[in-house]
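All remarks here apply to the structure that follows.
All protein chains but one are shown in place.
Read from first to last, the chains carry the letters A, B and C; within each, the first residue is number 1.
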Amino acid sequence: MNGSADTVNVELLYDYPRLEEKLIMERLKRYDMRVMMTNVNNRPLQLGEKASDISLIRTISMYKAIYAAAVRESGGTYTVNNSETILLCGDKILTLSRIKKVGLNIPRSVVAMGKESAEAAQKSFKKPFVDKPPIGSWGRLVTLISDPIVWRSILEHREMLSSQQLRVHILQDYIEGEGRDIRAIVVGENVLGAIYRVSTAGEWRSNIALGSKPAYKKMDPELKEAIIKAAEVVNGAFVSVDLLEGDGTYYVNEVNGVPEFKGFMEATGIDVADEVAKFVRSEVRK
Amino acid sequence: MNGSADTVNVELLYDYPRLEEKLIMERLKRYDMRVMMTNVNNRPLQLGEKASDISLIRTISMYKAIYAAAVRESGGTYTVNNSETILLCGDKILTLSRIKKVGLNIPRSVVAMGKESAEAAQKSFKKPFVDKPPIGSWGRLVTLISDPIVWRSILEHREMLSSQQLRVHILQDYIEGEGRDIRAIVVGENVLGAIYRVSTAGEWRSNIALGSKPAYKKMDPELKEAIIKAAEVVNGAFVSVDLLEGDGTYYVNEVNGVPEFKGFMEATGIDVADEVAKFVRSEVRK
Amino acid sequence: MNGSADTVNVELLYDYPRLEEKLIMERLKRYDMRVMMTNVNNRPLQLGEKASDISLIRTISMYKAIYAAAVRESGGTYTVNNSETILLCGDKILTLSRIKKVGLNIPRSVVAMGKESAEAAQKSFKKPFVDKPPIGSWGRLVTLISDPIVWRSILEHREMLSSQQLRVHILQDYIEGEGRDIRAIVVGENVLGAIYRVSTAGEWRSNIALGSKPAYKKMDPELKEAIIKAAEVVNGAFVSVDLLEGDGTYYVNEVNGVPEFKGFMEATGIDVADEVAKFVRSEVRK
Partner (left out) sequence: MNGSADTVNVELLYDYPRLEEKLIMERLKRYDMRVMMTNVNNRPLQLGEKASDISLIRTISMYKAIYAAAVRESGGTYTVNNSETILLCGDKILTLSRIKKVGLNIPRSVVAMGKESAEAAQKSFKKPFVDKPPIGSWGRLVTLISDPIVWRSILEHREMLSSQQLRVHILQDYIEGEGRDIRAIVVGENVLGAIYRVSTAGEWRSNIALGSKPAYKKMDPELKEAIIKAAEVVNGAFVSVDLLEGDGTYYVNEVNGVPEFKGFMEATGIDVADEVAKFVRSEVRK
């Protein structure tokens, strides 16, 4: 399976290949790395087995990403990102806990384990406030609560979900931010850049998947420091960081351990996949 | 909320109080610590808030345990166990990955993300083999697969489960061990002792919840080293370690981050809650 | 199992006995019927077996009610209600279909099988409109949709539910009715009476379980005819009928095949259980 002594073998683990995975594969090859594509949906993964020099974890399913990373790490393989990073980023409570602990700003956030404690928690919030579960992508189930009738309906719906995690609530202060947030991408110790994601009419959330448009965001020292620190606390090698801007400061909101970057790439012209490939090469040579 | 400068304030977070929680509370008080009982089902938990000197995490629900620990850590509180330990122990793939990485024995284990890859994985196992999901307690869904008709039925049932994690398979070599396993309890850096759990007639699994009987197990240096190392790799302060005995060696099988200890206590006469209370006191005074 | 030739044997099938079940049992005994209580959670039911002269189906779980009735019918036992009635009443689409077919008024209702068709359906409604799934009791998940942000959030939540039926939408015109509906109870061919259920502050739904207060409702010929006809189209022997009042007419909204009647009894003073017992006796003697 190995080539010459110097060949770098990179495994790219995926479930449904997106544009991102194709670009990464192409760039890795450009730098003469050997790429092995592993579809985790049909390939069993044995604990303790070493499959490559480095494994890039790029599944859409969060659990598959965590498990794929963990199995590869058990064989001593370096993973990007590692299972701990993917885990921490995959759960908003875990991310916010780490972010808050090191003193970065987060919107005031209260965790409620179910309906009863969510009812108690909302008394300390003025409307509108944000309600969301700890897991989920693309803004799904993230709701702006403006009146008690809607709140009651959301509580009922959440109680009916079969996932225990989706029945847990994070209540957050709503940061008035002109319907936009900031997304930055970090590779290694470099912030590649940042964009605004501006939500479209009739939608307050700023996820690209919900129709938001990217726009240029100038970097400043405070922003850069927050981004670097957020990536550090989750021990991330290749992550995106989402921030909100309000009251003259930045709030870290989420970190993503398997970042999509199509929108970012289009808005900034930055070749993210190339940066990832260069990072992989430098890490293996360390 | 605080007493004199010297009073140690301990928070015990729970959902359904068992004998174990009552004993811990009683022992903490015996050593003059102030105990605050927090029912996570009706008390909201705010990120960044400091509620006590130390928080003991004792919910039955794994997710509530992880979230309770993470929220308390965000306020700078020392937690037993911490969220990372509970997370790693709560998922068998994450536990086995860490255990295997440091060179401890585990039964040969293959991870399959779904039906298709499970079908491929089973070809490398001779029957009977063990099939189980990464999450779950008390041996639930852990199945001994002896023939292809049963295997197919288990695959079908697993595909119908709504939890993504429960649709992931761990296939493992079956360690012929006379239907018993070993459970040890670790507090701080001390192994308190170990017991056999001997399964009853008509049941191959050795979980106490499935009717197993505890029996004395003599400690030996090899066993002790495996236990200590297993607790270390998950960074556990108060954990139980499950091992299998076979082929003249020990295999680490699971580590539990919120250990039940009623059966252990009855079989060994060791006052586990007292050991926990003493550990808490010594940690706070550090 | 049988007593004298004349003894009437009545089986009451239940899962969690409420006040209603206790009252029915007591009244049946008062009329010298022999009552056998069957807890369907621990008693297996064999198809084709005859257990009594008549079986009263009183489980809280709709599916257990349907199955209990169907098994008893397979042995030739007369059931109140029969499995067809419980089925039709247990699903709002099936109820509305029958009601509409015979020409009774219903709020304009559109069925959408999922998110995409719900989006299309809402274009024909002016806000606020009502959105609900076909199954469920006590008003659960019934939502008044007033703005597009809430609508999107409800659509997302519904898509995440694991039950196929709960992912189906019924969109309905909102009948402005001063926050109250009408509940009537029918036993055999008699309408026992009717009450208003008046919703409390901050809640637009009028379910008793959501805090509504019962109030006297005078019967009139148009109302009575609608009630009788609604009970007939589902072939009900003992049902409650819910109606809305608006635009000078009555709209049938739901029929319940295992009716609760505690609130009705308190508001009207009518001994519903006694009426049921007399009906049972007369049916067996036919």
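Everything below uses one rule, namely that a residue touches a chain if its C-beta (ideal position, glycine included) is under 8 Å from a C-beta of that chain, and two chains touch if they have at least 3 such contacts.
In this text, all values refer to a predicted model and were calculated from it rather than measured experimentally.
*Asks:* Given that one chain is not shown, what are the shown chains it touches?
*Replies:* Per the touch rule above, the missing chain touches B, C.
*Asks:* So which of C:23, C:54 or C:96 would be touching the chain we can't see?
*Replies:* Of these options, the touching residue for the absent chain is C:96.
*Asks:* Tell me which of A:162, A:200, A:249 or A:282 is the one touching the absent chain.
*Replies:* Considering the complete complex, A:162 is the one touching the chain left out.
*Asks:* Spell out the interface residues on chain C facing the chain that's missing from view.
*Replies:* Residues 15, 40-48, 61, 63-64, 66-67, 70-71, 73-76, 83-84, 87, 93-94, 96-98, 100-101, 106, 108-114, 116-118, 120-121, 124, 134, 162-165, 168, 171 of chain C touch the chain that is not shown.
*Asks:* Kindly note down the residues of chain B that lie in touch with the hidden chain.
*Replies:* 140-141, 143-144, 148-150, 152-154, 156-158, 160-162, 166, 202-204
Criterion: only the chains that are shown with their structure count from here on.
*Asks:* Could you name all chains that are in contact with chain A and with chain C at the same time?
*Replies:* Touches both chain A and chain C: nothing.
*Asks:* List the centre-to-centre spacing of chain A and chain C in whole Å, with centres computed as mean CA coordinates.
*Replies:* Here the centre of chain C sits 46 Å away from the centre of chain A.
*Asks:* How many angstrom between the C-alpha centroids of chain B and chain A?
*Replies:* 28
*Asks:* Would you give the residues of chain C that are in contact with at least 2 other chains, written as numbers and ranges?
*Replies:* Counting only residues that touch two or more other chains, chain C contributes 162.
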